[in-house]
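First the structure, which I've put down as structure tokens, then a few questions once you've had a look.
Of the protein chains in this complex, one is absent; all others appear in place.
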Amino acid sequence: MTEERKMNKSAIQRRLIPSYIFLIIVCFISVFPIYWMLTAATNNTYDVSQGKIFFGTHAVENYHALLQRADDTLNFKGGKGLWKIMGNSFLYAGVQTILCIFICSLAGFGFELYHDKKKDRLFGVLLLAMMIPQVATLIPLFRMMSSMKLLNTVYAFILPAISTPFMIMMFRQNSRNFPPDIMEAARLDGLSEIAMFFRMYMPVMKSTYAAAAVITFMNAWNAYMWPRAVMADNRAATMQMLIANLAGGYTVDYGVLMMGVLFCSVPTMVIFFVLQKQFAEGITGSVK
Amino acid sequence: MKKKLLSLLLVSAMAVSVFAGCGGGSGSSDTSDTGAAEESADAGEEAEAPAAEAEEETVNLGGTSSDPNTLTVAAWDANFNIPALQAAEKAFQASNPDFKLEIKEVSASSDVENAVTLAGSSGDMSQLPDIVLFQDHYIQNYVKNYPDCWQSLEDSGIDWNDFGAEKLSYSTIDGAHYGAPVDNGTSVFAYRVDILEECGYTIDDVTGITWDRWLEIGREVKEKTGKALMSMDHNGDDLPYMMMQAEGQSQWKDGKPNIAGNDTYKQIINVIVTGAQDGVILLCNDWTEYTDTSIIGDQVAGVFNGNWIIPTIEQNEAASGKWEITTVPTLSGSEGYAANGGSSLYITGNCEKADLAKQFLAYTFGGGDGAMATYDDALRNGGVITTCVSASKSDVYQEGVGFFNDQAIYSKIVDMGTHVPTIEQNDYHYDMRELVGNAITNVINGGDIDSELENAQSELEFRMEE
Partner (left out) sequence: MNKKSGVTRKQEVWGWAFLAPATILIFVMSFWPMIQAFIMSLKKGPAANMVWQEPLFKNYTRILQDKTFLTSMGNTFLYLIIEVPIMLILAILLAQILNNRDLKFRGGFRTMVFMPCAVSLVSYALIFKSLFATQGLINSALMHLHIISENINWLGTTGTARAVIIMGLIWRWTGYNMVFYLAGLQNIEYSVYEAAKIDGANGWKTFWGITVPLLRPVIVMTFIMSINGTLQLFDESVNLTNGGPSNSTITMSHYIWNQSLGVGVAKFGYASALAFVVFIMVGILAFINLKVGDTRD
């Protein structure tokens, strides 16, 4: 059969031509708006509004204007504001990601490898939380954070998002690939349950962690409504808030705005590219 | 390879945390007993984060500052309000050298409104800065619903007679003054005098005329030059509001909408519909199209809006020296005065340095010794025009403006502002605008004006009951 395949190689490629064409069209549509963002960041606002699709000469100018706006947001001087805002976004998203994947993986481990009727039922109840509209819980959550004196701290930002049913579900699904037998063997060797989680489960589930980290990081990076409510201090501003400031006001400079959008998109893109393989593997485990 | 990338990423994530002052090792180095303990252990480590973040300057993480000479203020629009606040900071430093104003830029007026809503409804005011900029149309109901969020300016020593009465009517609640006015919402009707001339008219020919006459002139201008005599965004936006105000009337009566069966209102809507149908009024679809395409893009011979539109007009440099401003047409043909938009500064319930805040506001925006310096810089750097009569006596205000054919537009605007009639306001201003806009669209598309206005009125009444 392999012989036959080799011989038909060119025939197979010819049969795939419609697929290639389709893919090229889809990829063009997928990538074009991103290309447009890149060019817009190098043009002035007039060219952007006129739909110029080539790279312009205003990149440096837009970049300096962006630095200035970021400094203004923080009352900083000397162009460090943008990096501080980036740092904020990284800090919140990073802390949230680490805590989220840790707590949710622990739960996924517990739900699947120690599962019984009661735990399965509890899991079903937790899934209900997925359907709660965010806007409904905004006021009660704000009151809660205020009574716990957590407003303007990183906890107020991350606490509501650390434990999500989706992440628990993902780890629970993936845990099915984790063989229960080796746990038995480990128990006989005298390994404690918590040690099993750290020494056996965590290393085996690497790709699930990667996929979960990518998703959580992107969600945290994109969060806007909730952080704005609980982080009133301008020193805590995130990239999304900077973008919103750039897009507000009587006059909007689209070149600068797109430069901001570019800075806001690069980190998530880089993280996705770096973790792409693991991401795909992690997802694969969760849809088995 | 995979392993390397993964660890690289983890390391860099850690590095960021450490760099930002957050105790590293969250989650991974910890091996305490139960998951719950784990969580609190993590939390303990990260408790340093906020403290470390604050060390760069002496700012509390709350909405206010611990420094006795520093006030915090939240405001929007880096090209308009914020330069005005910076001007005030500088002016106040002349008498109080240690004074600092920390300006928190927000993306829109709604950010401030949300912050007040959250503070007022949770009873936790710690997120509010000392002072907020608040838009005039909404302030009445916010003060009524969340009284604890505000402090009155009654004993601030501001001479209220120095300001346009219409502007103050927004920020006066149950007889008490709450706001220090910043900008001036007085509407201007700006015309391209070169285009009017081409059609045989002068600026005087479009001053103190009826809307019918205005439509006639508009049709002629359209025919001869292809330009509309006015543009407006959405479905008319604030046009009905401003035109009613020029008549000395409100869209509201005793807290209820007053549009169905209101003859004056119907005539005004008819002017807008006729104008749109004849191409005299160009209706744009969104704000950017209104500013960039119709005004900067040179499609109109006239602009009618709050005077904050002037910086937009000035962006079309090719038309420099060709504009002049005047008053608004009315149904009767007398000169009309209107206002649209604008905001004032308010001291919040979270401000513990109320005396300093009052001093600051009175000295600068409130017409005190620093008022001229404040408003002169605010005008130069942000295009913000005052409603303070004494401050408008400064030289900067008397100068002719080259872009407007050397007309002294700023003092003229302040003067016009004193003539704007005070009319009834309502918290549902923007609902009204939205529903009347829909009605106008429907009438333009052939709907019946009476039934459309009745629909708008009943929908509005539905929204207002709770």
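By written order: A and B. Residues from 1 in each chain.
By definition in this document, contacts are C-beta pairs under 8 Å (C-beta built on N, C-alpha and C of every residue); 3 or more make two chains touch, one makes a residue touch a chain.
Everything numeric in this text was worked out from a predicted model, so none of it was measured.
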Contact partner of the left-out chain, one of B:79, B:96, B:126 or B:288
B:288
Hey, which chain A residues sit against the chain that's not shown?
12-13, 16, 19-20, 22-23, 26-27, 29-31, 33-34, 36-37, 40, 48-51, 53, 103-104, 106-107, 109-111, 113-116, 119, 122, 126, 128-141, 143-144, 159-160, 162-166, 168, 180, 184, 193-194, 197, 218, 221-222, 224, 240, 243-244, 247, 254, 257-258, 261, 264-265, 268-269, 271-273, 276, 279-280, 283-288
Hidden partner chain, residues of chain B it touches
34-36, 38-39, 110, 113-114, 117-118, 120-123, 138, 141-142, 145-146, 148, 234-235, 285-286, 288-289, 292-293, 427-428, 430-431, 434, 437-438, 441, 459, 462-463, 466
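In the analysis below, only the chains that are shown with their structure count from here on.
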What is the distance, in whole Å, between the centres of chain A and chain B, each centre taken as the mean of its C-alpha atoms?
35
Which residues, counting only chain A, touch chain B once they are in their complex?
46, 49, 69, 72-73, 75, 87-88, 90-91, 94-95, 97-99, 102-103, 106, 139, 142-143, 146-147, 151-155, 194, 198, 206, 210, 228-230, 232-236, 241, 244-245, 247-252, 271, 274-275, 277-278
Contact set on chain B toward chain A in their complex
2, 5-6, 8-9, 13, 16-17, 19-20, 22, 26-28, 31, 33, 35, 38-39, 42-43, 46, 49-50, 53-54, 56, 59-63, 76-80, 82, 102-108, 111, 114-115, 118, 121-124, 126-129, 288, 291-293, 308, 311-312, 315
